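Notes follow the structure.
One protein chain omitted, others in place.
After this line comes chain A, so read on.
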């Protein structure tokens, strides 16, 4: 008799512990009074352990992401003195100033143009390169490394590499144009060209990461699907449109979201190559934010811009999820 009781006591924790792997198995805890006490003790210890495991990340998020968000709201409602200290409450004046002055709407437009110039092109190139490198043709390993290379280039290194290419008289780009009989282009000093030049350099830089991401997505497609497509006589172009593209669409979707958000965050190449000029033609959001907050020490108006940036990114993320949830093909 006692044996049997001990037995049940010993076996009781097993389904419970199984339950740790299956969060919904809660009913098993109500077997007997004794085991429910050990179970609640076990559960308390589990929760305490979870708290310890989550605490470091949560604490860091709290201090460096959530608190700043709240602090930004506070700062955006205040004006600051030239030393960057909060001076007085101004309500929504910072936001009103933003939208009434020409600088901020211009920044929004420039950022929008920058996104349109960089994101589709980066994705298209990365997709094409990944599609070619997916195939098991000999020598593709070298191309794989080459196409991934720009991920190793930081924005400052990349900017200076391109600064040399863009140089109006000594740069190789104008030299090649000259050979083709085209007049030299003022890459970074012509207001109509500067954003295009920055975008060109940005696309080149984006390709590395996007290529790696999309290649990974394509490699997770089972080889048998390709084999059977080949047997059915599907050519490479048809296979790409009908097979690769739909199956890689979740990755492509993720890549497009991160690219758009990344484009909103562009700063380094602009700070190094054009400083927002000429005539504000490359003055993107984050560069303007940087200038207002850290060059002119107007933290209030800087925070107002940061919040507008946050709102835009939030809306885009949600929109992209809603739209893509319906169109993307998940396996």
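Here is the rule we go by: contacts are C-beta pairs under 8 Å (C-beta built on N, C-alpha and C of every residue); 3 or more make two chains touch, one makes a residue touch a chain; residues count from 1.
The criterion applied here is as follows: contacts and distances are computed from a predicted model.
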Among "Peptide/nickel transport system ATP-binding protein", "Multisubunit potassium/proton antiporter PhaD subunit", "ABC transporter permease" or "Stage V sporulation protein AC", the omitted chain is listed in UniProt as "ABC transporter permease"
Full-complex contact with the absent chain, from A:53, A:89 or A:241: A:53
From A:109, A:149, A:182 or A:225, the answer for touching the chain not displayed is A:149
Considering the entire assembly, which residues of chain A contact the chain that has been omitted? 14, 17-21, 23, 43, 46-47, 49-54, 56-58, 60-61, 63-69, 71-72, 75, 84, 125, 128-129, 132-133, 135, 137, 139-140, 143-165, 169-172, 175, 204, 207, 212-217, 219-220, 235-236, 250-251, 254, 258, 261, 264-265, 267-268, 271-272, 286, 289-290, 293-294, 299, 302-303, 306-307, 309-310, 313-314, 317
